[in-house]
Every structure is written in structure tokens, then in C-alpha cells.
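A single protein chain has been removed from this complex, and every other one stays in its place.
Labels for the chains are A, B, C, D and E, by order of writing; each one numbers its residues from 1.
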Amino acid sequence: MAENQTTVWKAFRGGLWDEIPVLRLMLGLCPTLAVTTGVKSGLTMGLCVVFVLICSNAVVSLMRNLLKPHLRIMMFTLTIAAFVTIADLYLKAFQPEMSEKLGAYIPLIIVNCIIICRAEACAAKNGVLVSVVDGLAMGLGFTLVLCFLASIREVLATGCITFSETFVITVLNPVDKGGWFTPWGAMLMPVGAFVTLGLTLGAVNQLTKKKA
Amino acid sequence: MSSKIALFFRESWLLMVSSLFFGGLLAITNAAWSPKVAENEIKKFNRLAGGLLTGATQFESVKDISMNLGKGKTAAVDIRKGLDASGNCLGWAFVCEGSGFVDTIKLVVTTDAGFTKMYGFGVLQCSETPGFGDKLNIKDGFYQSQFKGVPTEPFKLVKGGDPKALDSNIVAITGATVTSRAVVNALNEYMQQIKPQLVKQGLITQ
Amino acid sequence: MEIIIPVIAEANFIQTIWPAATLMLGLGAGFAVVLLIASIKLSVEEDPKVQAIYAALPKIDCGTCGFAGCAAYAKAVAANPELLGRCSPGGADAMNKIAAALNLQISGSGAPQRPLVHCRGHKTDKTFFARYRGIPACTAANAQPPVQACAFGCLGFGDCVRSCKFDALHVVNGLATVDYSKCTGCGACSRACPRFLIKMVPFTNEPMAAVACSSRESGKNTRAFCKVGCIGCGICAKQTDLFTVADNLSRMNYEKYAPSEAVTTAMTKCPTKVIVYRGKTAPADVSPEDKQTAAAS
Amino acid sequence: MDLLVSLVLGFISIVLINNFVFTKFLGTCPYLGVSGRLDTAFGMGLAVTFVTTLAGIMTWLIDFYCLAGTALEITRYVCYILVIAGAVQLVEMYLRKFFPPLYEAFGIFLPLITTNCVILGLCLFLNIWKVDSFLMATVLSFGAGIGFTMAICIMAGIRENLELADVPECMKGAPITLVTAGLLTLGFMGFAGMIK
Amino acid sequence: METRGKFSFPGGVHPPEGKQYSQGRPIEVIPNPKQVVVLLSQHLGAPCKPVVNKKDTVKAGQVIGTSDAFVSAAIHSPVNGTVKDITLAPHPVLGRTMAVVIDVDPAQNEPKLPVAGRFDAKFDLSKWTSEQICRAIKDAGIVGMGGAGFPARVKIEPNPAMPKTILIVNGCECEPFLTCDYRLMVEWTWQVLAGIRLTAKAAGVDQIRIGIEDNKPEAITIFNKAIESLGNDEDIQVVPVKTKYPQGGERQLIRAVWNKIVPTNSIPPVIGACVVNVATAAAIAEAVVFGNPLTHRVVSVAGRAICKPGNYYCPIGISVQELIDYCGGLTETAAKVVMGGPMMGFAIADFSTPITKTNGGLTFLTRKEVTEAKFNQTQTACIRCGRCLTACPENLNPTKIAHAVKANKLDVAQEQYFMSACIECGCCSYVCPANIELTGYIKTGKLLVARAKKKA
Partner (left out) sequence: MLSKITVSPAPHISQPLSTQRVMLDVLIGLAFPMAAAIWFFRQYAILLLICSVGSCMISEWLVNVLRKKPNSLSDLSAVVTGVILAFSLPPAAPWWVAIMGGAFAILIVKMLYGGLGYNVFNPAMAARVFLAISFGTLMQVWTVPATVKEGALKEMTAANTHATTQATAMAWSKEAQKGLVPAKEVSKFYKDSFFGTEGGCLGETSALAILLGGVYMLFRKTITWRIPAMVLISAAVVATAGWLIKPAVYVNPVYHLVGGGMMLCAFFIATDPVTSPLTVKGELIFGVGVGVLIMLIRILGEYPEGVMYAVLIMNALTPLIDRATRLIPAGGKPHVQ
């Protein structure tokens, strides 16, 4: 049991720091770039990924001993696609605005490399508990990164972080609300996405190098 | 042969069982949630249109109104009659499409019951460049406000001028002439074509 | 849940789900058949080494390694072990397994081969004619007419340092110095040195004794060029036959070396103190000049 | 003639103006991962083009004739991905067995592609855009692949030069590639609005 | 010159000519030094083994080193004296190599004099057969004196596999500052002409072209007159070529004079050309007619940083220091001492380095001539201006090669950018505004490739 606890802990820490997706593993970049225009969409995306990861990890872990090599990929994609569809449907039903905003990027979770990666690297080798914790941690790590990037982009692009019409955090008071800050439109565009992620990765490299 | 079938089932039962299972799961979820999804669609339209047509509580679709898109193509127009709680017609709301700078722009446009005055428009879909064309999106921004309560005669796009004057001169968004023009052109096209059809169906008078 | 249950209760269960479930069953079965046949009919023989490496990889085909998927990377590493460690999803775990599959560890038979720099001349020990203002690389400097009087000694521009993938080599005060605790004995440095100063020798003992000089100049010239060069006087050879002197240079038989009184005597008697210990446990080699400055400060 | 013009415009549009990598961020992983060398990048691009065309056509057909407008729409994503994964796996095995040189040249990229967003993204966008003609679907699918090939080849060319550049240590590799990708999109914004 | 600019090649540069220092100074015989150091590797190919021992007495012209290898050339003592030592000595190119150190006999210390005065228009070729000429060249240990030091006999001897059709005489002396070939052409015209004709006969070619840069009009006139006064029907012509560095590179000269291109990584005989430097020709004449081995050569001493520039006839093996002393010493401003010319020569620091057979000059440069940037090695990154590409006479991409070498991508340097085709002329480094040692990197790259090949 003690051993099991350590693996669970390891899996948890792994997802949130040692192997934090995007920054360390360099996987799942497309959604990262596409949905980080706002914290809210980043958060929604991240939570969807948490859901899919937990479910798919659990299912894959359950059937890990039954997999046949030639149908492996099929099985994984089938499982993942099913859960993604459910998540998509949920958003459509209960978060229609977000669903519209994220558009095709929700179904694209199916091909988000993180999910297959975890299915292969963790769920196919470990028990259900470890797999689920791994899924949770990896998903949260991903969400964390998305929110971090999104907050940079959203603040520079609008001056505020907007969750809903009534819940707005103003960081840099924008001109159109009588402030001084002229928003940087570029941050909402592809260049903002790529450059922010690039610089963040560089900063992470620099920080972790210093520690080592 | 039977050994082959056995092999097949030995190798593939898991995939097939899972397919069946996930198929079922999806179907159930869908059955449970799809009404909600459909409701959302209607809600969005109603919210936008309702916001512009104060007092309207329900919308009733009108059939057989279409747009001639040129080159022999036509498209049905989603146009609805706004009714208040007691069933009086308050005005019209329709979805209007035009091609903007980046992609198609979709608007919900509302007019009074006689189709003579515009109440304004709301944005259903717009992916114009942030900082440029997407100023169209600003609710009650200067651009949207220019359409509130102006007659439905053809609009004219001007660069510079007074946006506060409620007339058919529409002042373009600086740096986004294309978007501005797309909206003006689309509105003109739609209103010009819809009005006679409504008259023909006897829903409004000339 | 409370949303789903009523639906199941209300609707005709079978009717709700059959279209989707059958479609998917059909798809699943179809692919199962096709892929099964394909996997039997289209199987291709694989190199077992590549297979072993592939097994160690995460098989997610993410392309992070710069290759077209895990299989391509497995093939590439099998052919070129230097590509080890490109798979970041696999991490250290995969790397170790691949290393095992490739048998990368130096086999245990015999003494490990380790690099020995056959020069002891730090910058402060050597004579220079002028200032070298060329390309800061040993190969380039070695192609110039000598600036440093000794045409055999370390140039100190670190071609070897750059060749070492393990950060086990550094130029210290103008002399290439091996950090034996990091060195893996890969031998890259010995191939990099344009003056062939670094020889891979069997480390039969720890530390090893070595004649750290390559100068074939006459004793007189060597003395003029470097304070710590071998002058070929032969005193060491008189102590033990581990040393042989030819071309004004003493050489040591590393295969046969074992610590002995005679070697220690040779070390102390060597007039230029060019016989030194090298290895993990060897004392740091500091030139006389450095000692002075160290003492002074 | 109208059809031809619209096909050509559609093609140009998806290659230059609505390039999947530059405007939709699709296929970023291989775009960063496999752009180290030009020849590999080109192989990858060809493979993607092949698969997008194949997958685009197949999923369009399935969608158009089976799913659209029925209750089966719910299985759309599952169908898409199964079709893509299955077809790719099949093509890969087939090439490997019967056309080893072709396999070496671009077949090895195929597995990488199953989990590549461009493919699924293209299928989804064909659906979102409501492409209603088989020819247009084919042209757009092919164009998406060509657009990806163009993007990845440009990046590979740049990266071969960057190898010699004095990029700060922490920015080497993926970070500088991302920044480059960002600056690239700046240039390609010039095509915006050319064709609608 | 009516033909100015007509005969040339693409690329190249126009460095300041710097010929003013020594151009006007007649060849001067200098007294024997006290000691000469005769290196045993003075040519391309296998080094010689000494055939004398320590303390042996040697006569001027006596063989002191030989080799059995085909591509090699014997080495002779330039003086009478005793062998003091056989030891390592500084070599201008190879670091430290074996050399025979000879103390000059104070009793028999008269310097050897040139023989140019004994040649004239009436020189009769028919006294020697082709074989005799080749034999004499071999015995005299003659190597190419234009710089490369390829054993002359190997180059000249007829080779059935590669029949020669033209002899091109290299009188370009495109290298700035150097004037020894010019002085030879002007003062030793008849000896050079005799050598040329002997070489042509030995090589079995009828067509002789003498390429002279058009900044040496006197040399062109003198040779034209001399050829005219020969009055026979030999096919000898002077070709005035455009003054441009590296016009004297054999590949460039062949292109300018004969309009043919030597294939990459190949040598002139492949297309039937034989290129010989004028000093080599002069040495051949002396060897054939008088049997004298190659023990002396003309060295031009030039540059602002030497007190008494000039052209000196001196024994091979004399040290640079001795020449400096004879020329009045260095000036205060000296910054670089170069064996050879400033474009291709080797900067030396150890002045005990002896003169070799291939060494046509010593250039003494001041800091200003070197340029401050080069002196301090202040470089910027390549600004990709492309100047090096347009300057390269071999149409290479020097910056790419150099950067590939720097990044240790030798395969890229060779397979994509054809490093081995570089003739190391230095044009690229000369024009580079970023002051990058392109040629240096390329040389380094070639050395690395050679070493890798040797290992493999």
C-alpha cells in the first residue's frame, strides 16, 4: 500500500510539474495556442481535457491486459473519441457560448497527443487508481498552463480578464474604459499565441536550468 | 473457416464490445441532452432579437421568404415575427449574412411591425480582426447605435461624419471599412428583397 | 445522472440506442476484420534491436524527437547511438532502456580505457613567441606557424572540450584537463586533438601514473620551451623498465603499470616533474607558478 | 467555369489565406517536431497531404451520405477518427509491405499523422463550413495538406539556418521555433482578405 | 594596354598592390650567413631523409636529403660547411620538422652568384633531349617555386595518361607586395626564357603562353621583344592578363589565358595544361645548363615595416632573422611578419624560421596595413552581405562553408557547399566586412576532413 501511495503521489506530482504537459512534454500544442485567447476558454478547455483524460485513462487501464497490438490505436481512439463527444455535447447543452467559442477545438481533443500519450505511457501499464490520478494531474497541469498563457494574452489584449459580463477583473485599465492602456490587438492573433508560448517555454527552460 | 472466425472473435471481441458500449453511451447522452442543445439555439436568437424588440416574448417563424444571392442561387431566410405576451406583432427579426474581412458575418436584424424602421442588429457570428472589424461586436458601440431607429431605406457608408445623426449615412469603423461596408451592403440587400416578399404574403402593408 | 435516468426510463431503450450502437459495432467489426487480415498478411520482419528500442518508446508518435514517429526514431537510434535521449515523453526511463538495448555500457572485461592528456604545460609554464590572434580552435592554431614554442604541447583552445558530450574535459590555465568522475571513456576527445595528445589508455590502476609530455624536441629545446617538459634524460628508465626513452621522450607502459616504489622514485627524481598521477583520485595538477600565486593570495 | 474558378480560389484560400497552421493552429506538434531538416519536413508534408486528401474525401462521403441530418450525427467524431486511424494504419502496412522505398520516403510519417490535428481538423472544418460539393471537399482537403507542406518546409528552411545562430541557450529548439512561427504568421497576414 | 581587362576570370579582388617597396630594387646577392637550417620537407609529398651525419663536412650543392618516394625532391646544401646538427626546426607551415643545420665554413664563404648573365638570345635548345632535361630537373631537386612546391619533374615529365598540350608560364605575381618574379622577368629574361623553352621541350608541348598581369608593362614589353628576337617559329606568346588577385592561381590563369576550366578537385594536366612559375623556369634553366641544384632563390622583402626592402638572392635555409638584420631591421610599427605575400602567406612569430624553396617573399606589415579590426580580431557575426560569394574565384559560398565548419558539420561543408574546391586564396576573408576568418575556417575544415579520412 505504501508503495502504491508513492506511485500515486509520483503520478500526481508528475502531471503538475515534472512532466507538466506543453511546457515539458511539448505535446498538445494546437489547443494551447488556439484557446488561450481568454482565461475562460482556457479553463473550459482544460476541464474538458481533465474529464476526458480521467475517463479514458480509467477505461484503458481496465482493459490494459486485453489489448491486441493491431487494434491498440483503434481502441484508444475509440475510447477517447467517445468521451470527447460527451464533453462536447455537455458544453453545447450547458455552456453554449463556450462551445461556440471553442468550436472545433473541443472535438480536436481526440487527437490531442497528451491523451494518447498518457494512455500509452501510464494507463496501459498501471492500475486504475494510479491511472486516474495521473489523468487528473496531467489534466490539471494542462489546465494550469492554459490559464497561465491565457491570462497573459487576455490581459495584454484587453487589459482585463473577463469571465462574464458582470465578472471582469481589470488589470491594466484600458483606454475604452477611460484608462491609459491601449490594448495590444496582436495578442489575440496567432502571433500573440506563438510568441507568448515561445517566450514562456524559454523562461521555463531558463528557470529550470538554474535550479539544476 | 470456423477456426478463422474463432480467431477473429478472439482477437477482436474487445473492440466490438467497446464499440457497442460506446455507441450506446453516446446515444443515451444524446437523447438526454439534445433537447437542451436545440433550446439553446432558439434562446440565442430570442435573446438577441428580444433585446432589440423590447417586449417580445416569443417568435414565430415565417416560411417561404428567400434571398436571391445572384448567379441563380437562392437561400431561405430565417425570419420570425416577434409577438408580445398577448400575441400582438411587435416587429420582425431575421438573420442576415454578409461576407466580412475575415469570414462570414451573421447578424440578427430587427425592424418594426411595418418593416419601415430598423430597431437595430445583434451579432450572431463575427470573426473579424480584433481591434478592427470586431468593433462591430461592441454592444451599443457607436457602430451598432447608428442603426437604432433609422428608416429601412438604403444605407450609405461614409468615412467621417457624425455617427450620432440617425440617418441613412452610416459612418465606417476606422480601419475597418471592409467590415463596415459588408454590414451595410448586407442590410440593404436583405431588406430590399425581404420587404416585397412580406408584402406579397400579406404580412405587412406597403 | 438525474438527467439520464429519466430518459432511459421513459424512452424505448432499444429504439434510442440501436442506430448509433449498431453503426459503431459495424465500424468496429469492419476495422477489426480489415486490420486483422492486414496484420497477418502485411507483417514485416524487424531488426530485433530496433524492436527492443521501439518497445521501450512510448509509441505515441508525437514527433518531438524530430523523427517521423517512434518507429523511425527507434531505427535511427539503433543506427546512431548518439541520438539517445531525444524522446522527451519517454524520459530517462526510455533512455536507460534503449541504452540497455544498445549495449552501451563499456563491457567489464579488462581495464577501462580512459583518456590521458600527454602534456603538463599550463599556460604559465610555456614559452610563447607572439600573440595568436587567429581562430580560437586547436586545429586552426596547429595549422599556423607555431606561436607557442612547443610544437607538441597542448594548445589550450579546447577542440577536445567541444568534442566531449559529457562535460568531462576543461581547459584549465591553458591545459586540457580531464574530469575523470564524469568521463565515460568514449574516446571522442582523443580523436579531436590535432596534436594527438590525448591517448586512450587502459586505467589499470587508480590513479594512473603517466609521463605527461609529448615533446620530441632535444632536451635543450624542451627546457627552453617549457618548464615541465620531458627532456629525455632517462632517469626514470633507470628506476624501472616501465619507462622507455626514445626520441628525447620517455614513454610509459600503461598495460603493465602497478604502483611501486620505483615509480614513486622516478616521479620524485624526474628533473622536470613530468611524471604525474592522473585519475579520479589523483591530486589536482597545479603548475609551480600557480602554486606561488595561490600562496601569495 | 464558375466551378473551376471557385475551386481554384478555394485552393489558394486554404493554402495561403486560411492556412491551417498559420490561422487555425492545427498540426503544430509535427510543425515544431519534424521541421528540423528540410527533406524530413518535405516527406512529412507529402504524407500529410496524402492523408488529408484521403481522410477529407472519406469523411465527407460518410458525413454527406450517412450521418448528416440523422440521429447518427452524435457518432460523427468517433466515425471520423476511426476512419482516419484505420485508413492510415492500413495504408502504412500496405506501403511497408509492397512499396518499401515509398514507405521509407514518406510512409514512415504516416503513424505520426493519425494523431495530427490537421487531419481531424480538416474533416471537422469541412463539416463546419458546410462544404456541399464533393469536388470542393477534395480540393480543400488537398489544399490543406499543401498548405501544411508549405508551412513546414518554410519552417524547416529557417531552422536549418537557425542551427548556426547564436540563439540564447534557453530559447534553443522549440521556443525559438514557436517565436519564428509567430513572426511567420505576421507575414502571411498580408494575404488576408484577398479572397473571401 | 589594348588587351586590358580582356583576359580574366569571374570573382577575385583588388587589394592594394604594395609593389612600390621593392619593385624598383634590382636583385641583390647577399653574403652567406654563419649558419643555414635546411628543412627536409620543402615540397609537397614525402619528406626527405637526411643522408649526412652530424659533424660531416658538406660542399655547396651536395645532396643532404633524399627520398625514394615518387613525389619528392632531393635537398642540397647551399653552402660549404659542417653539419652541426640534424634536429627539429621551425617550419613556416608544418610546425617543427627535421632539418639539417649547417655551420658555414668561414674559409669558403663566398656567396653563390646568379648565372643569368650567361644566357642570351642564342640559347640552343637542341643540345638536350627531353629525358636529359627531366633528369636534370630531378637531380637538382627543383620544386614549384610559385608556392605550392610540387616537385617540378613530376609535373613536367610527359605522362601518357594525360598528354599535355600547352605550357602556361605563370608570371602574374598577383600576390600583393611580392616582386621577385617581376625582377626575374625583367633582369633574368633570357634565363627565364631558356627555362621556359626547356620545360616545353621536356613536357613535349609546342604551345607556350606566358601570363603576365598588366600592371607589369615593362615585363610584358621585355618578353615580347625577347620572343621577337628569338626569330624562330616557336609558338610562344605573352598574354597580358587583368590585374586582379588571384590571377596567378593556376586554375584562374588557365581560365584567363586558355579559356578552359579545370574540373573541381582536379589538376591542370587533366585538361592538358602544365603551369610553371617563372622562378621555376629560371631554376630549370640553371639546372639543365650548369647542373646546379636548387639551393638559392630570389626572395623579395617588402612592406612598410622593414627598413630596407628589396629583392635578395639568398641561400635556402637562411633564417628570417638574418634577412631582417641584413635589411636593417624592423621598424617600430611592425605588426606582422609574413612568409610569402599578405594574401596567402603565413604569419610567423619565430624568426629563426628558415627560407624554403617555395618562399618567394617576406612581407612586413604595419598595424595600419593589417587594419585595426584584423589586428584586434574584432569581428561581428556574418551580415550575410554576400560579398564573399561574389569575391570567390571558385564560385563557392565561403560563409556557409565557414559556418558549417564552425558548427562541426563537415559533411554539410563538403557535400552541400563543396569545401574541397576552395583554393584558399583568401579573397573571401579579404572582403568580409564582418572580418570573419573565412579562409581560416575553411582550411581548418579541410584539415578536419583529412584527419577524419585518415582515421577511417
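To be clear about the criterion, a residue touches a chain if its C-beta (ideal position, glycine included) is under 8 Å from a C-beta of that chain, and two chains touch if they have at least 3 such contacts.
The structure displayed is predicted, hence computed values, not measured ones.
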Legend entry - Chains still shown that are in contact with the chain withheld from the display: A, B, C, D, E
Legend entry - Contacting the left-out chain in the complete assembly, out of E:V38, E:V186 or E:C382: E:C382
Legend entry - Residue in contact with the excluded chain [from B:T54, B:T174 or B:Q201]: B:T174
Legend entry - Touching residues on chain B - with respect to the absent chain: 101, 129, 131-132, 174-176, 178
Legend entry - Absent chain, residues of chain D that touch it: 38, 153-154, 157-158, 160-162, 164-168, 171, 176, 179-180, 183-184, 186-194
Inset, instruction - Using the touch rule from the top, list residues of chain C that touch the missing partner. - result: 129-135, 140, 143-145, 147
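Quick note on the criterion: only the chains that are shown with their structure count from here on.
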Inset, instruction - State the chain with the largest centre-to-centre distance from chain D, centres being mean CA positions. - result: E
Inset, instruction - Could you tell me which pair, C-E or A-C, is linked by more C-beta pairs in contact? - result: C-E
Inset, instruction - Calculate how many whole Å lie between the centre of chain A and the centre of chain B, each centre taken as the average of the chain's C-alpha atoms. - result: 32
Inset, instruction - Note the residues in chain A that touch 2 or more other chains, in rising order. - result: 26-27, 70-71, 74, 78, 82, 85, 89, 113, 116, 189
Inset, instruction - Could you list the positions in chain B whose residues touch two or more of the other chains? - result: 11-12, 15, 18-19, 22-23, 26-27, 29-30, 33-34, 129
Inset, instruction - Spell out the part of chain E that touches chain C in their complex, as residue ranges. - result: 87-88, 90-93, 95-96, 339, 346-350, 353, 375-377, 408, 437, 440-441, 443-444, 447-448, 451, 455
Inset, instruction - In the complex, go through chain A and note every residue touching chain B. - result: 63, 66-68, 70-71, 74-75, 78-79, 82, 85-86, 89-90, 92-94, 96, 157, 183, 185, 188-189
Legend entry - For the chain D and chain B complex, residues of the former touching the latter: 2, 71, 74-75, 78, 192-193, 196
